[in-house]
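This structure is in structure tokens; I'll ask about it shortly.
Only one protein chain is missing; all other protein chains are in place.
Order as written gives the chain letters A, B and C; numbering starts at 1 within each chain.
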Amino acid sequence: MRRTALLLAALAVALALPLFLKNFTLFQLTLVMVYAVAILGLNLLTGFNGQFSLGHSAFYAIGAYTAAILMDKFDLPYPLTLPAAGAACLVVGFLFGLPALRLEGLYLALATFALAVATPQILKFSAFEDLTGGVQGITILKPDAPFGLPLSQDQWLYYFTLAVSIVMFWAASNLVSSRTGRALMAIRDNPLAARSMGVDTALYKSLAFGVSALYTGVAGALGAIVIQFVAPDSFTFFLAVSFFVGLVVGGVGWIPGALFGGLFILFVPNWAEHISKGLAWAVYGIILILLIYIMPSGAAGFVRAVTAKLQRRAS
Amino acid sequence: MTTLLEAKNVAAFYGATKALHGVDLTLEEGSITTLLGANGAGKTTTLRALCGLIRTEGEIRFAGTRIDGRVTEDIVRLGIAHVPEGRGTFVRLTVEENLQLGAMTRRNRAEIAADIERVYEHFPRLKERRKQQAGTLSGGEQQMLAVGRALMLRPRLMLLDEPSFGLAPLVVQELFEILRTVNRESGVSLLLVEQNADLALEAADRAYLIETGRIVMAGSAAELRADEGVRRAYLGY
Amino acid sequence: MDRRTWLIGTAATMALTAAPAFAAKKYDPGASDTEIKVGNTNPYSGPASAYGLIGKTIDAYFKKVNDDGGVNGRKITFISYDDAYSPPKTVEQVRKLVESDEVLLIFQPLGTPSNTAIQKYLNGKKVPQLFVATGATKWGDPKHFPWTMGWQPNYQSEGRIYAKYILEHLPNGKIGILYQNDDYGKDYVKGLKDGLGDKAKSMIISEQPYEVADPTVDSQIINLKASGADVFFNVTTPKFAAQAIRKAGEIGWKPAHFLNNVSQSVGSVLKPAGLEHAKGIFSSYYLKDATDPQWKDDKGYKDWVAFMDKYFPDGDKTSSFTVYGYSVAQTLVQVLKQCGDELTRANVMKQAANLKNLELPMLLPGIKINTGPNDFFPIEQMQMQRFNGERWEPFGPVMEGAIGS
Partner (left out) sequence: MELFLNQLLAGLATGGIYAAIALAIVMIYQAIDHLNFAQGEMAMFSTFIAWQLLQWGVPYWATFFLTIAVSFVGGIAIERIVFKPLKNAPVLSHIVVFIALFSVFNSLAGFIWDYSIKSFPSPFGGLHQVGMIAVTLLLLVGLYVFFQYTRIGLAMRAAAANPESARLVGVRVGWMVALGWGMAAAIGAVAGMMIAPVVFLEPNMMLSILLYGFAGAVVGGLTSPGGAVVGGFSVGILENLAGTYVPYVGSELKLTIALVLIVAVLVVKPSGLFGRRAVVRV
């Protein structure tokens, strides 16, 4: 009951924000949601299935390019590009998950990292240039609010992204508490036991990769629409590393953590730059270390500790 | 006889969970003492508490010095060798390297080499396999290696956590024979945690019974053996 | 600023904007009686962070301008953010500059992808995207993007200048190309090919790309030598240029070597590569190389050194980026001066498109900045030069790449 009330309150605040905030701030919050969905995808893989990835920028890029190409070359309306991007990434993720089955822990982290590093090079590859725009990338148009709604483009995109994010988060929490979710977690916690209980670990692990990629791909498509531009330089391995940082800072295996992660990777670098321009990334690094020092398990652990304390006091 | 180790009202914790609730123990120099109890009663925890592997409260003295709150590495240097549950074998290192590690706190190379030879005398099979990866040894051999490694410290006290676990009866007999020899010849005191109470009581001078983190009975091995409750619960006759 | 230049600039202002100069004060966001806010993004971190030096130099130069009394009595507030060479970050930072900091104009955002990402936004908002720090050709398109203007000679025209020279002097040359696999590298190659025209196919016998992520370009140089090329078109950024020059020298490959001007710095490229390997290299340039001893008594050079010593003492005087930042900042100051009291975004663009024969102290002698309503390419001239083992020797006339105008 309390949880529902909390969620409804949060939703009310989210819906009301555009009335008070500048377009620029809304744009930033839109990006936060985009990143949150991407991190959620990573969380489904790492947090709930125990597989590492330092390569999710690749799926984000595939989602973004799918959306951009469909809009630019085939004039597909932008809302339809999201399912297309998701489907494309589901397939690619699943296929990548197959060889990844053989790899564990660090080796998987490295294989995915390699994927992240190779992504910009593949996007630039001259044979695909007609489609991808090569090194120049693709510029796309920013959508106006439909049905003559009296909203600015930024306000409309904020609501659009909010709606998509809610659906994605809702689906994720349902997935996690379903039979499939339990199988995924059983694999994470004890692969041998899961197998002996009759869980097809290979299938589920590849599927986890696919679903995770789907989430990140949808985020990529949203990101492309919000930024209005895709180019190889937008999808370097720094992006993959950012997602990873967002995942850990938010809390591995905790769905709302993705939102914390999104806020962190968007705003903290800006604060760091505000504190010292020359040493911005040193400041960022130190903030990160201190944060891990204070909350070793990210926001998830922190929130759990606080609620536990409150409950203890209440009882 | 002098007191070698004395624990007073020792509590121990895994994280925030209290696992021992005030354990009192006294070990005499040169004795064999056994700690009996059911699964999960706190036997292993007691051993881990004595050598500083987990957080404790209360007082522990070894040969007169307080050792509670000190780090394991320092406690080891005072002469307490712990043969842990699961034997703690360094599986990727060779048998001989495992033994050398046992003497990590000692400096005199000649003495160490001599001691390795003595361990090989006790356990000739280890000598045959000295260059082998320790992980390739059988369970009994690994247990012997663990005891050998502990001996390399030249300890005053050895803590043994279920040395008979998973071993064939003949091997167990052989192992206990050697333990008794070591106790007799080198004067090493032993604290023995065992599931096999019969075996332990036969070897021991003194015995403690632990239940849910508390010592519920203490006395000579003979006394415990004679106790009706102990007999029914732990000796099974 | 050099007095003569200032006079020319002022004369131009007087002649062409006489009427508006006396008009009433008019301001757009970011301008007031006391202040002009100028926004900028630069990669201060990430793989392209070497370019961050440009932003720092501009910042230092505006401090000097402010110390000297500002522009028409107004101080310049320079707000520069890090975009780490990542287009989404550029979009975010530029929107922050426009919507939150409310700058009058965006000046010198760096990088082709970054500028592409913000071009539509800024043109939609009618905010000047002035003197962008990239040499792509697409920045001079006033018909479609009247709020966007480049500054430096574009890469393609530089490529054409080399093509012209090769056709004239090495008509039977076999050309090998090393280029960075991005927009910058590909623009150069396109310029060269366009310049060679029909002969491009037969003359170019090997093209070797490299990635910024490659540790070295040794392998590519070996392939180029093996291809039998005797003309080497070297389209590389400083680190790789130094590697390429050294490797070619080490393996005894001695082609006619054309080096793009991005990497012509004596101090930070040719010297690390080994001056003996660099001897005989051709390049073309528009700025004075601060490490070239021939300028040591030059008034413009000495002023620049005085500026660096006072306002940017930590700045790298061997890098061409500090000279670049200094000169482009001077160009903006000229535009703002011409704006007089009418500091509107429209007038900024109008004056930027109204630079006539502007000479700057660190531009090579004979190179002038010219713009017009249909000419959004401020610098189009370059001077061919050859390295004599110690310094660059100019030869031939000032050349025009002639594209777009």
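One rule holds for everything that comes next: contacts are C-beta pairs under 8 Å (C-beta built on N, C-alpha and C of every residue); 3 or more make two chains touch, one makes a residue touch a chain.
Predicted model, so just to flag it, every value in this text is computed and none were measured.
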* **Contacts of the hidden chain among displayed chains** => A, B, C
* **Contact with the hidden chain (one of A:Ala145, A:Ala202 or A:Leu279)** => A:Leu279
* Asked: Among B:Lys43, B:Arg149, B:Arg206 or B:Arg225, which residue is in touch with the absent chain?
  -> B:Arg149
* Can you list where subunit C touches the absent chain? -> 45, 47, 49-50, 52-53, 181, 207-209, 211, 213-216, 218-220, 222-223, 226, 238-239, 242-243, 250-251, 268-269, 271-272, 314, 316, 318-319, 321
* **On subunit B, residues whose C-beta touches the chain left out of the figure** => 51, 53, 71-73, 76-77, 81-82, 84, 88-93, 97, 100-102, 104-105, 133, 135-139, 142, 149, 152-153, 166
* Extract the touching residues of subunit A with respect to the undisplayed chain. => 46, 99, 102-104, 106-107, 109-111, 113-115, 117-118, 121-122, 124-127, 241, 244-245, 247-249, 252, 278-286, 288-289, 292-293, 296-298
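Please note the rule applied: only the chains that are shown with their structure count from here on.
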* Structure fact -> Common contacts of subunit A and subunit C, by label, are none
* Looking at mean CA positions, which chain is nearest the middle of everything shown? -> A
* To do: Between subunit A and subunit C, tell me the centre distance in angstrom, where each centre is the average of that chain's C-alpha atoms.
  => 37
* Roughly how far is subunit B from subunit C, going centre to centre by Cα mean, in whole Å? -> 76
* Compute the distance, rounded to whole Å, between the mean C-alpha positions of subunit A and subunit B. => 52
* Structure fact -> For subunit B, residue numbers touching 2 or more other chains are none
* To do: Going through subunit A residue by residue, note those that touch at least 2 other chains and give them in order.
  => none
* Going by the contact rule at the top, pick out the subunit C residues touching subunit A in the complex. => 44-47, 80-82, 84-88, 91-92, 95-96, 98-100, 111-114, 116-117, 119-121, 181-183, 186, 211, 213
* Asked: Which of the residues in subunit A end up touching subunit C in this complex?
  -> 22-25, 27-28, 31, 117, 121, 124, 134-137, 139, 142, 223, 227-229, 231-234, 236, 238-239, 266, 273, 277-278, 280-281
